[in-house]
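The other protein chains are all here in position, but one chain of the complex has been omitted.
So, subunit A:
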Amino acid sequence: MSSFDHYLNRILVAAGSEARAEGSTVIEAHHLLLAIARDGSPVLASAGLDHAAVRGALDREFERSLAAAGVRVDGGLPLATPLAEGSPQLGATAKAVLERGFAAARRKRDCRPGHVLLGVLLTPVGTVPRALELAAADRDGLAEDVRREIAGGGDDR
């Protein structure tokens, strides 16, 4: 396996853990974002987006979206024992992330870790862009930073 394959596998495993922790049976785009933030991304870090900041933004997005339907959750979500094992499947939004990211590479072997984050940042609608907006993150600017990082070869993990 190439180093990119190793990276992608690591991120997918971590995203699966994020999904399970949420009680979700599928990996969605925001689980990939959480996994990348946890793994450590210079571009996300430079925007102050560590794992806790991303988690906080996602929680605010959830509250705000519920509020749009007139629903408010007081005292947090009820706790359930998460699925102990098994690999969650890739959901529609996570598949779209990988497709967008890979499409930005010329060939499969040109894929770099940055392409996964780029795919996340290029997600136009839904939970991820809404959460990033709530975190006051400049999605286009971050995508530009990732493209520069990929082009500069400073992303050869």
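Note that in this section a contact is a pair of C-beta atoms (placed from the backbone, for glycine too) under 8 Å apart; a residue touches a chain by one contact, two chains touch by 3 or more; residues count from 1.
By definition in this document, contacts and distances are computed from a predicted model.
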item	value
Listed names "Polysulfide reductase", "Helix-turn-helix domain-containing protein", "Cell shape-determining protein MreC" or "Glutathione import ATP-binding protein GsiA", with the criterion being the UniProt name of the chain not displayed	"Helix-turn-helix domain-containing protein"
Identified contact with the non-displayed chain, of A:66, A:103 or A:151	A:66
Missing-partner contacts on subunit A, residue numbers	22-24, 61-62, 64-69, 71, 73, 77-86, 124-127, 129-130, 133
